[in-house]
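Only a portion of the chains appears, each positioned as in the full assembly.
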Amino acid sequence: MPFTISKPLRFGDCDLTGIAYHPAYLSMLVDVNEAMFASFGVTWKEIMFDRRMGLPTLSMNILFTKPAVYGDVLTFNVHVRKVGRASLELETVVTVGADVIWTIQQKIVLTSLDTHRSTPWPDDIRAGLERYLEPAADKKVI
Amino acid sequence: MPFTISKPLRFGDCDLTGIAYHPAYLSMLVDVNEAMFASFGVTWKEIMFDRRMGLPTLSMNILFTKPAVYGDVLTFNVHVRKVGRASLELETVVTVGADVIWTIQQKIVLTSLDTHRSTPWPDDIRAGLERYLEPAADKKVI
């Protein structure tokens, strides 16, 4: 089962041609990523401030299929494709009604904020992420 | 020859772990894309308001190689990989000093703001884009 959350496209997310400004999509995605962790009880605030870990993104492959316009409600369906030692591969399909608007494959890594090196997922976070695990044999995240 | 422009990583571009916030990178890239068009004398304002055309992004493949921190000066080297009938493929290598920080392959399409369909590049814009044309036989933009 994917992690699923809906968000409206806000006034400030649109550009002057009336469609979504793509950096605003990425900002929405950061919120979605954050909400997925919170859904299993580990906030990014705790990860960053208490555990002194960061979650930098290594890669993102994005396909914009249809434009979204002001007022559209976007549903983010986040599929966990792989939980590595210290890495995480996500594939998110963003829909408006029945239409796919954009899709993104992300690779994230867990790092120590002190050493700036990758660090293995703590057991509780790994267990949380694996709730959403759905490997896609035929899909490859760069 | 690539189109080249440098921009400092601003205070507001950084997140609370002290590195660049990735949506801010994309916002910087929009400015860089805009500046490349202006470099050959066709502003986006003219394209959008006078010619009634838009420049939506179809795809972006991004690789984050090293983090950038507040105060770093980022140099964007934009290579035009292909100018299609109505499409444009760009590959941008972003450096701080001698280090590659991130790279992005983008595919953009020219559309009519009235019909919302793709429309061929006008000759003056095509000629401007082709100044920076450097096909990469071995590289593929999705």
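Just so it is clear, A and B label the chains in written order, and each chain counts residues from 1 on its own.
Throughout what follows, a contact is a pair of C-beta atoms (placed from the backbone, for glycine too) under 8 Å apart; a residue touches a chain by one contact, two chains touch by 3 or more.
In this text, all values refer to a predicted model and were calculated from it rather than measured experimentally.
Complete-complex copy count for the single protein sequence, taken from this structure file and not limited to the 2 chains in place, is 4.
What we mean here is this: only the chains that are shown with their structure count from here on.
A straight line joining the Cα centres of chain A and chain B is 23 Å long. Contacts from chain A toward chain B in the complex involve residues 16-17, 19, 21-24, 26-27, 30, 48, 54, 56-64, 67, 113, 116, 142.
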